[in-house]
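Shown here: the complex without one of its protein chains, the others still in place.
We just call them A, B and C in the order they show up, numbering each chain from 1.
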Amino acid sequence: MKKPINPIDRSPMIERMKKNLLLDVKRTAVITIDCQRGNLDPKVASLPVPDLECRRVLSGINSLIAIASKIGIPIIHVTSAYEEPLLRAHPFVQAMLSAKESFTPHRQSDYARHKRPGSPEAELMPEIIVRTTDYRIDSKRTFDMFYGTQLEILLRALGVETLLLAGCNTNTCVLSSTFGAYIRNFRVVVLSDCVASAYGEDLHHFSLLNIQRRLGWVITLDELKEKLEIAG
Amino acid sequence: MKKPINPIDRSPMIERMKKNLLLDVKRTAVITIDCQRGNLDPKVASLPVPDLECRRVLSGINSLIAIASKIGIPIIHVTSAYEEPLLRAHPFVQAMLSAKESFTPHRQSDYARHKRPGSPEAELMPEIIVRTTDYRIDSKRTFDMFYGTQLEILLRALGVETLLLAGCNTNTCVLSSTFGAYIRNFRVVVLSDCVASAYGEDLHHFSLLNIQRRLGWVITLDELKEKLEIAG
Amino acid sequence: MKKPINPIDRSPMIERMKKNLLLDVKRTAVITIDCQRGNLDPKVASLPVPDLECRRVLSGINSLIAIASKIGIPIIHVTSAYEEPLLRAHPFVQAMLSAKESFTPHRQSDYARHKRPGSPEAELMPEIIVRTTDYRIDSKRTFDMFYGTQLEILLRALGVETLLLAGCNTNTCVLSSTFGAYIRNFRVVVLSDCVASAYGEDLHHFSLLNIQRRLGWVITLDELKEKLEIAG
Partner (left out) sequence: MKKPINPIDRSPMIERMKKNLLLDVKRTAVITIDCQRGNLDPKVASLPVPDLECRRVLSGINSLIAIASKIGIPIIHVTSAYEEPLLRAHPFVQAMLSAKESFTPHRQSDYARHKRPGSPEAELMPEIIVRTTDYRIDSKRTFDMFYGTQLEILLRALGVETLLLAGCNTNTCVLSSTFGAYIRNFRVVVLSDCVASAYGEDLHHFSLLNIQRRLGWVITLDELKEKLEIAG
């Protein structure tokens, strides 16, 4: 498994799809996923994203929030937490914890204490600017932001069809939530400046490739700004 | 995106996890996903898996079925189909079809006619040996085998906790169904000899890496046989 | 529990709500629920609706189908079946079967053999006229027509917002499906000429009262015809 993997070049298709993408501001929402201290604050993270990546995505997410606020796109912050019985009940998590394996390759994770409700790890990153009109969803208990949460009810009530996704981890919550959005017929646009992974840059990159080639769009903040000027 | 991606080496962790894996035959089921002519029969496939890969996985799946039949593990064949309004309603599919893009890189896909209910493309591959006691689920309408199907009801009634997964495509239905199983607390074991992708070998490999490092187990048929002798 | 229950009179509210109801033919579908021989064919029914009620609703449903066909409203037939492990797995069903209790008050039910997949009991009533363009959903395994079925996917793809409901039993599948529709933001209109119950006329009536007073609309076929002329 250690030999390099050569990505197939589908850039012509991807570029044409990007060009065709139109964003209807009235039917779009920004969703941040798991931007919590347990992931993005190197001081307390129980499942740490590498430090440089933390800074990169937090900066990206605040830019995204500024853009959305300016043109009136609703912002929804989705966060997760795990009551103690939940970790014990999961067969894969339980197997990893029993064997004292680290979920993260670059630094030891401490998943047994990952984001208990009310813990510092479960807090939204203090850097993230939250307005009183933003929506908060803290019922997420697993990867997919739709599963066991009120997110779909809220999105349907808001008339939202397109999701601008940001947060972590690219290959777990972001990818699973992209599948969750796809199967419910939402248009998914992932902001590459706003997503990162604790599990390795290889899985981060491949998740974005998988999304571009079969699930939705991956664009930069600069490309988003261009799109919104075109759409506006 | 064309430069090679070097996978992080997590083989020590993966090997230890494999060694620790115990299979309880009474609580295990085989699930085949989308083993249909629209995917695996090169003559009619509207979303074709490469020919050699078709032969590899069909051979693998029949071996898996033989193993499961021998020791009394239930087998569930899940297949998908798309009524015409479904394809038109999906924003990503619609964008791809409007732009006349191919979903598959090695050969042109024909997704607009992909697996209508009752069509030859929607048929289960004739090579696959189905016993009258096997279960059939044909309500799948999107990637995740759980979403909009009776699969979870059936698995809970059977007392199943561990899923042996086979079928296609590794980076879409298999990966999405692995997420679907993980979030519902099932133990997922993907048989590497029994999965393939129409979207490129890179995404096939990445998906297996992602599963091994965060979601479940990926083993060969030989490893499965060993496990079952140990467990038996 | 044997003393009469006096229904509160909310008829002024109900009448005003009926008057205000507008049906958009382009966003409406007819759904028949469990119109199967196991329920409505007195000769083989394992959970029998009283004979006179069978005739009443079958006649009503064929009128409803004729109206819908005439003006191009899509028709979806949802049916249920129970693999043997499903009945054994349910705590209430199991308790009833162990105690040899009848589910139905007027005649002994035979729930242990109720609607196995492929059985005569699971067949759609032969009297019901099905066109090749109608949709069939046979993945239903419990009361709620949405739970574990592809129904919501189909309705969203068709752009349907209003459901005209028919079938049985009023206090179980119809009521549970009405709740299922309500919580997903569909407008529910139950046709009183087209629903019946095997569990007793009291529960049939109260279910309709509950729907009218808190969940949706209950109208006759004559009222439907009037509405459609107004809307047309």
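Keep this in mind: a contact is a pair of C-beta atoms (placed from the backbone, for glycine too) under 8 Å apart; a residue touches a chain by one contact, two chains touch by 3 or more.
A quick note: this is a predicted structure, and the numbers were derived from the prediction, not measured.
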Subject >> Sole residue of C:Pro74, C:Gly167 or C:Gly216 that reaches the chain not shown, by the stated touch rule >> reply: C:Gly216
**OP:** Identify the residue among A:Ser63, A:Thr149, A:Thr162 or A:Ser177 that touches the chain left out of the display.
**Re:** A:Thr149
**OP:** Have a look at C:Asp34, C:Glu121, C:Asp144 or C:Asp193 and name the one touching the chain we're not showing.
**Re:** C:Asp144
**OP:** Go through subunit C and note every residue touching the omitted chain.
**Re:** 1-11, 13, 16-17, 20-21, 89-92, 95-96, 98-99, 101-103, 105, 142-144, 147-148, 161-162, 171-172, 175-176, 179, 182-183, 185-188, 199-203, 205-207, 209-210, 213-216
**OP:** Against the chain that's been left off, what residues of subunit A make contact? List them.
**Re:** 83, 85-86, 88-89, 135, 137-142, 148-154, 156-158
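One rule holds for everything that comes next: only the chains that are shown with their structure count from here on.
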Subject >> Of all other chains, the one whose Cα centre sits farthest from subunit C >> reply: A
Subject >> CA centroid of subunit A to CA centroid of subunit B, Å >> reply: 25
Subject >> Interchain centroid distance [CA atoms averaged], subunit A/subunit C, Å >> reply: 41
Original post:
Approximately how many whole Å separate the CA-defined centres of subunit B and subunit C?
Top reply: 35
Subject >> Shared-contact residues (touching 2 or more other chains) in subunit C >> reply: 153, 156-157
